[in-house]
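Removed from the display is one protein chain of the complex; every other protein chain stays in position.
Going by the order they are written in, the chains are A, B and C; count residues from 1 in each one.
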Amino acid sequence: MVKFCSLAEALAENLVDGDTVAFEGFTHLIPHAAAHEAIRQGRQELTLIRMTPDLVYDQMVGMGMAKKLIFSYLGNPGVGLLRRCRDALENCYPRVVEIEEHSHAGMANAYEAGAAGLPFAVFRGYRGAGLTEVNPNIRSVTCPFTGEPLAAVPALRPDVTFIHAQKANRKGDVLVEGIVGIQKEAVLAAKRAVVTVEEVVEDFAGVHPNCCVLPHWTIRAIAVVPGGAHPSYAHGYYARDNATYLEWDHVAADRESFRAWMKKHVLDAKPEVFASRVGHLRRAA
Amino acid sequence: MVKFCSLAEALAENLVDGDTVAFEGFTHLIPHAAAHEAIRQGRQELTLIRMTPDLVYDQMVGMGMAKKLIFSYLGNPGVGLLRRCRDALENCYPRVVEIEEHSHAGMANAYEAGAAGLPFAVFRGYRGAGLTEVNPNIRSVTCPFTGEPLAAVPALRPDVTFIHAQKANRKGDVLVEGIVGIQKEAVLAAKRAVVTVEEVVEDFAGVHPNCCVLPHWTIRAIAVVPGGAHPSYAHGYYARDNATYLEWDHVAADRESFRAWMKKHVLDAKPEVFASRVGHLRRAA
Amino acid sequence: MSGPGFTPEEMMTIAAARALSSHDVCLVGIGAPSAACNIARLTHAPGITLIYESGTIGTAPEVPLSIGDGELCETAVTTVSVPEMFRYWLQEGRITVGFLSAAQLDRHGNINTTVIGDYHHPKTRLPGGGGAPEIATSCGEVFITMKQSLRGMVEKIDFFTSFGHGDGGDARAKLGITTKGPTLLVTDLVTKAFTVASLHPGVTRDAVQATCGWKVVFADPLEETPPPTVRELTTLRDLKARTEAAHRGEKVAAGTGGA
Partner (left out) sequence: MSGPGFTPEEMMTIAAARALSSHDVCLVGIGAPSAACNIARLTHAPGITLIYESGTIGTAPEVPLSIGDGELCETAVTTVSVPEMFRYWLQEGRITVGFLSAAQLDRHGNINTTVIGDYHHPKTRLPGGGGAPEIATSCGEVFITMKQSLRGMVEKIDFFTSFGHGDGGDARAKLGITTKGPTLLVTDLVTKAFTVASLHPGVTRDAVQATCGWKVVFADPLEETPPPTVRELTTLRDLKARTEAAHRGEKVAAGTGGA
């Protein structure tokens, strides 16, 4: 049964040290507030799954929480590299982080297979790609009708998935609109799902029947965190804070400036601060 | 490029004798008008694909147009059996019809694989099912990670798919709403797609971004046929004509009554008649 | 069965409805299963999630005539594509109970809805499996409802449309199937698991055996199914009346060429 509670409580009850966890969002609706709560609560030895690890995993990797990264694009979209992830992979700072690297197609298909309850995904991919030589989880199956060899990857089945969504209704159904990304699959593939939302509404009357709605019985916990996707955006609520993505490139460039930024903006902050971060972006949404 | 034209022209240009063709719709939006046009134009030796062959294939099989049926449920939904199909399969009347029979899961996955450009689909199905013994297109693949045997079926790639949709815009993009069934996959899996619509609107301004819209460049021809899904329904336009489904059970029970009905309601009719058939159902939509 | 105030068919539907709870996520077939699921929803199990294979999730229809009616979509929490329904919702194992009917059934819960006679030269060609082959193996458990008859409840079915317990024992496990399979059979006469657990009011052991093609095993002690409550019966008859009105009403309108 879905539970409405604070983000601190939702995270405390659903994420434990050593978990395999996905904080998903594809440019849109990235669950920054949930990731910051995980950082504040000091979770360790996590296997972090995400197609586009982005700022949130740069932060978690920089804080030494990640044992392993499963990903397909390790960049700051539209800006450049992720400097804390680079420091981990190039210099093992602050710790050694294992990686399992895929293409977007590989990750998307692996989540789809997870949501579908299959052990693996089949697709036409990785042809001529160097990843096949460095990732033993990229294998092959042969079409039993045509003989064509196709790529196979294991399904992704996170222990927990965190997403941010526009709204929940009183029953706990969750609505995701706009660029829906991989969120539905990430939730349905997980053992447990936790959702932060902009707001809770009475019901979804008037919502289009083919919208992406996750029924309440597929969710464990819902926490209301307005602005919880900042600096990414929430379609219909606030725009992307592009300046913060540019700024991150400087913050993360240096170990000291990173620690100072994390202390001020994450460790000493609370989920409520997110609402104030998006005030100036609401007019542009 | 998509072409707006009459149904007669759309069918004449896109369906030829011997084609493998899908007239898809899952209870909702069944392309009756398009199927009737194929009957009037007398296409022969067709391989008919559909999850739920329903009245339209009962009619086409009864008229001797089908060489083969690929299907998963050969019933009149909520009513009973399809008596013209029975006559063909039990008595070879009016001709021998080959069958390739699947489960819904098998067909749905096969269309999905077709839309995805894969040669086959993998799913967990047909375990203990007798179809595996009578359908050589049900095979097996082994998960290269867990060793689990899974079912495999060849992708469906129709020469032509016909669907009925609520509306097109002037550019030829097509909107399907409500129970969307397998229509998107059936269109994207086909070499050519023909769509009948209730109406053409200027643009889709205000339509939800996550609605099922087929871009104009995935469609060959669009014909406006109001009521073209009758006796099935078009969400937002008219309700299902349940009485006609009940009536069909009697019409199709007898070879003579079938021929007489087909002459009156199909062979001697035109697409325009569909609009008058749904007049009394519009209030209920 | 003189004058109990309800028919055996009504008892069957209501007994099936009683097996469902508010925690269930139920995949609904059409016909008797649909009625039973909606009776449960309208009486003791308001929290039940009903899913139709047409793609509607969490529906609450007034008149579920077919598995794809517009009303199913209008009252649903969400409506998804058919591939998604079979992949994300059924195959993954999210459905706790699948409801199936049978043309032929054997004592191990194996179902035939495909063909009477030889598959390639059928005596009677039935509709086939539709969603049933995977419903039978992917749902947490399967409830079967059908009227008893010697023609329907047979020693050996002509075709294995949907796998139940094979030839019994651990036949499912041998095929790698981890779900429970058929756990409940509700007929117009009895409610049974593997053995007959409960006779519907006024039904004798002889009447049960007379309409069943296999040797019936009765539980000891054998219970009598509690008769329908007024609420159950009223709800069922209302649902039936609405369904018939929908058929009749539109037929009349069609005949008069209505507006």
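Everything below uses one rule, namely that a residue touches a chain if its C-beta (ideal position, glycine included) is under 8 Å from a C-beta of that chain, and two chains touch if they have at least 3 such contacts.
Predicted model only: the values in this text are computed from it and were never measured.
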item	value
Which displayed chains the unshown chain touches	A, B
Among B:211, B:253 or B:269, the residue in touch with the chain that has been omitted	B:211
Among A:40, A:67 or A:86, residue touching the chain not depicted	A:86
Contacting the left-out chain in the complete assembly, out of A:57, A:233 or A:258	A:233
Given A:2, A:21, A:108 or A:153, the one touching the chain that is not displayed	A:108
Touching residues (missing chain, whole complex) on chain A	26-28, 51-52, 71-75, 77-78, 81-82, 85-86, 89-90, 101, 103-105, 108-109, 111-112, 123-131, 134, 148-149, 178-182, 184-185, 212, 233, 235, 239-244, 246, 279-285
Footprint left on chain B by the chain that the document does not show	112, 115-118, 173, 184-185, 188, 204, 209-213, 215, 217-218
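We take it that only the chains that are shown with their structure count from here on.
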item	value
Chain at maximum distance from chain C, centres defined as averaged CA atoms	A
More contacts between chains, B-C or A-C	B-C
Whole-Å gap between the CA centroids of chain A and chain C	41
Euclidean distance of C-alpha centroids - chain B vs chain C, Å	27
Sites on chain A at which at least two other chains make contact	116-118, 209-212
Junction residues of chain C, two or more chains touched	73, 79-80, 87, 91
